[in-house]
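Worksheet for the structure shown next.
Every protein chain except one is present and positioned as in the full complex.
Naming follows writing order (A and B), and every chain is counted from residue 1.
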Amino acid sequence: MPNRRLTRRDFLKFSAAAGGSALLAACGGGAATCDPITSADTIALDTLTECATAEGQLTTIALPHDWANYGEIIETFKTRYSLTINELDPNAGSAEELEAIRANRDNPGPQAPDVIDIGIGRTVTAMEDGLVAAYKVATWDSIPMKDPDGYWWAEYYGALVFECNMDIVETLPVDWEDLLRPEYRGMVAMAGDVLQSNEAVQTVLGAGLSRTSGAFEGAAQAGLEFWAEMNAAGNFVPVIADVGKIAQGETPLTVEWDYLALANRDTLAGNPEIGIVVPQTGVITGPYAGGISAFAPHPYAARLWWEFVMSDEGQLLYLKGYAHPIRFNDMAARGVIPEELAAALPPAEAYANAIFLTVPQLQEANTYITENWRRVVFGE
Amino acid sequence: MRGDLPQIAGTADISRVARRLRRPSSRRASPWAWFWLALGMLYFFVPLVATLEFSMRAVRGRYTFVAFQHILSDPDFYRNFGFSLMWAVITMVISLLLVVPTAYWVHLRLRRLRPVVEFITLMPFVIPAVVLVFGYIRLYGSRPLVLTGSPVLLVAGYIVLSLPYMYRSVDAGLRAIDVRTLTEAAQSLGAGWPTILRQVIFPNLRVALLSGTFLTLAIVVGEFTFASLLVWPAFAPYMEDLGNKKAYEAAALALISFGLTWASIGIIQWLGRGAPGQTQVTGAH
Partner (left out) sequence: MTVDRLSVQGSVVDAAPSGKKGGAPRARPPRSRLIDWLAVGPFFLFALLFIFLPSLQIFIRSFQDREGHFTFDNIVTAATGVDFVNAYQASLSISLITAVGGAAFGFLLAYAVIMGGLPRALRTFMMTFSGVASNFAGVPLAFAFIATMGTAGLITRLFEAITGVNPQRDLGFSIYTIWGLSIVYMYFQFPLMVLVMAPALDGLRREWREACENLGGRTYHFWRYVALPILLPSLLGTTILLFGNAFGAYATAYAFSGSFINLVPIVIGAQIKGDVLYNPGLGNALALGMIVIMALCMTGYGLLQRRSARWLR
């Protein structure tokens, strides 16, 4: 670790020198020297590219290939910059991601994640525990949801929708209250576990927001009451839904993120037919936040990754995976969104009332819901 | 009729009993035995059939095995299964090398250590795997001892998980053979300890070892936590991943995995046929 603080000017000078020597090194085969990063300022793309190439690898975690098109994002990045990508546990939740950073603090090997993708609510823990490094990507200003100092930023979001197995569900529900109808008895499930999944907690909150007409105050309690009624009516199937259970018929009406529901529809390819409905009220969004590990073994590669993902191109790849990129409005205003991609999503009017909660609100709701879930819904 | 007589009445009865003593150990099949077996088989196979039925619905309107074809033509499947199989064998070997000498020694000479050793071998039941693996990453993932890059932690984890079964089997096997006599005999013929272990103990324990090894195989192939958190391309994380993506293929994979594990165990069992029995003192073959 250097003793003196690198100023931005030092850095620019250095990267110029590095660029020059890299040119020579490219002929001679030596590596460019890239100093450890200490500021959050944007780094020029060519510097990033060179230093990342020198590092040679990037370690990601919790990026399933069929979640918001991460498969294609990773492939594109890998081929374009000729880096090896170590993909850790795609099914990790935010807690495991943070634990992985913590546990691999001194480990420069491929088990230590460089970049993370966590639920917005978890960002507070990440920052408090000093697990993330600050960095502002080139497109920083057009990101509507972020930490002002650059420790995290939202990447994409989706809204909760009702995903229906049309072989079993005869009429599509229109709104949350419809789920209580007797025709859906033994059909409705969440796509996660309330104690472990952000998605499930948001499912409770979404129902609550529908009942409070969008007001955050009291939404958590209202949501719990909704699900208590669902359970009492026998409509709620207490199992974690997934594409297999939807197809098999155990959970024919699942509340899930729109990008996952649409991806499932593609996977099942009509066997069975899947109907997707955005609820009329209580359209709750769930942004996910990106960050860089404070102990990343490949800091330049990490930053290069984010430059790619938060660029127009990267954001459009999210859209291809049916997720709304966080910079959607900015990109739409500049007209860079292709027609076909936008058309594949549910119509924009459905998202007109989308509710974006703040981090403190999410945290408060998280705590309230997890603490009271068993008591209110199961009465124990 | 058997056993009905309150006392032995005469020569006819004695000869009947004598005949029975000469008969091999199988006895007349009891109808209850068939009943329990049938009930058991029903319980075990219906869920498998249900999974099969679902996996065959991959194409709308008819039953087909195309989901199985997809799995069997996926190179990842072979890669991951091969990986797990290979590490299962390595785990088995190291586990045997660790457990057999220890069990033997404790059995023979260090009797007082037996409770300690048994306690150790039961600890893996007691500690949740997910907690254990994070423990490994913390302890051995940072300087001075960075083991997280190598498969050491994975194998260690597998050995720990299969330890109770391996030790139990070896212990049961040692109890069944007369270890002392065998050892004394070998020693009186001039054998040193390595020779005794290699040429006397191991062969006599073959049947018991087989039992331990096939449980180890089943455990390693199905093990998820260590492989996933230590980031190795093992079979169980592959299965989990597929389960999240594809409905019908996942069901097919569960059945294929069941079948393959069973086949592997069957092979090991077959290889171990004709080994000296557990019940009698035989000495070295």
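Simple rule for what comes next: contacts are C-beta pairs under 8 Å (C-beta built on N, C-alpha and C of every residue); 3 or more make two chains touch, one makes a residue touch a chain.
These figures come from a predicted structure and were not determined experimentally.
Considering the whole complex, the residue from B:71, B:99, B:209 or B:230 that touches the absent chain is B:99.
Interface note: of A:95, A:174 or A:269, the residue touching the hidden chain in the full complex is A:95.
For the chain left out of this panel, the touching residue among A:86, A:264 or A:366 is A:366. Touching the omitted chain from chain B are residues 2-8, 17, 20-21, 25-30, 32-34, 36-37, 39-40, 43-44, 46-51, 53-54, 97-99, 101-102, 104-106, 109-111, 113, 115, 117-120, 122-128, 130-132, 134-136, 138-139, 156-157, 159-160, 168, 172, 175-176, 180, 183-184, 187-188, 190-193, 211, 214-215, 218-219, 221-222, 224, 236, 239-240, 243, 250-251, 254, 257-258, 261-262, 265-266, 269, 278-279.
Panel shows chain A; residues 93-96, 98-99, 118-119, 121-122, 125, 129, 168, 185-187, 192-198, 200-201, 234, 237-240, 244-245, 248-250, 252, 366, 370, 374-375, 378, 380 of it touch the chain omitted from the view.
Keep in mind that, in the parts below, only the chains that are shown with their structure count from here on.
Between the Cα centres of chain A and chain B there is a gap of 41 Å. Across the complex, chain A meets chain B through its residues 64-66, 86, 88-91, 96, 99-100, 103-107, 109-111, 242-244, 246-248, 267-268, 270-272.
Across the complex, chain B meets chain A through its residues 54, 57-60, 134, 137-138, 141-143, 146, 148-149, 228-231, 237, 240-241, 243-248, 250-251.
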